[in-house]
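A single protein chain has been removed from this complex, and every other one stays in its place.
Let's turn to chain A:
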Amino acid sequence: MLKTMSKKANKTNEKKTTTETQIMTNYENLPKGAIVDTINNLRKCVLDPDVMHCYFDETTALSKQISIDFDALLSQESIITFGLSQILEGVEYTTKQIEEVGEHLNHFSHNTTQTKQYADEVYNKLEKSSQEIDLAKTSIREVVVQMQSVSEVFHQFFDNFQHLESQYSDIANFASVITGIAKQTNLLSLNASIEAARAGESGKGFSVVANEIKKLSDETHKNANDIIGALDRMTDTIRILGEKSTDSSNVVKDVTVAIKKTDVLFDNIFKAEEEVHNQMKYVQQSQEENLSQVSDITVALKNVINKSNSENAELDKLIASVQTKSDYYLRILNYLNQLKMLYDES
């Protein structure tokens, strides 16, 4: 359309008398909207006779190039938008991961608190244990003391038995003496019997006495032997008692030794528990530090989450702006399309 108009404009140009009114008359069939633009174009042609065309070709060339560059711009956009989409996915993934870490941290914090409670309980129980051990040691000391008393008693028994043994010995000696005397008496009665016999009838009364004395000495001898027999048996009993007393004393000694060993073992237990006690203190300290660290991490994590959320919000804004920006591209595309429609018409 503009080409046709420019040709006509050149023709009228030659005359150099054409006015704008005449141009309007010539082109009154043109759509209203185009007239002002057309007039401006024609004005150039009319006023500058050296201009052979009205920039129609230049405009076409530039419009075509705008189209080409615009397509290139859109493909650049695709790189940016795709990148944005990837970042968005990445950020969403990161946010989810951070939230998961947050949950794990919560569990960890919960567990650490639990562990601290357990450590406190162990600490308290160890305190109780120590007290029990102290009581045990005190009881043992009392037992040891009592054991010593028992030992003393057995020692006294032993002394008494010895004393008894010597007394029994004395009695045995007396019994032997008595036996000796009985033997002597027996000999004497024998002698007396013999003399009595010699004395004949006058000696009969003496012989009876002599017999009686013999009977007495025999009985005495028998009694003395019984006493000696009884004493022997008693001496055996005393000996056995003495041995038992010695055995008992040894048992008491062994028990005392064993108790003393137990005392040492209790001391060892006490020392071991003290060490555990000290270790528990470290555990408690360590747990408190852990909790404080967890608390710090949680604060830091919350900051990261907040930042992440605000970044998400920024990204959402960015994405919303993508459509608004694209609307401008769309408008330009529509302008280019209208230009193309104009060229196609001409």
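Basically, a contact is a pair of C-beta atoms (placed from the backbone, for glycine too) under 8 Å apart; a residue touches a chain by one contact, two chains touch by 3 or more; residues count from 1.
Just so it is clear, contacts and distances are computed from a predicted model.
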Chain excluded from display, named as in UniProt, from "Menaquinol oxidoreductase", "Acyl-CoA/acyl-ACP dehydrogenase", "FIST C-terminal domain-containing protein" or "Cytochrome d ubiquinol oxidase subunit II": "FIST C-terminal domain-containing protein"
Residue touching the undisplayed chain, where the options are A:A61, A:L74 or A:I194: A:L74
Touch list for chain A against the chain that is not drawn: 31-36, 74, 77-78, 80-82, 85, 88, 317, 319-324, 326-327, 329-331, 333-335, 337-338, 341-342
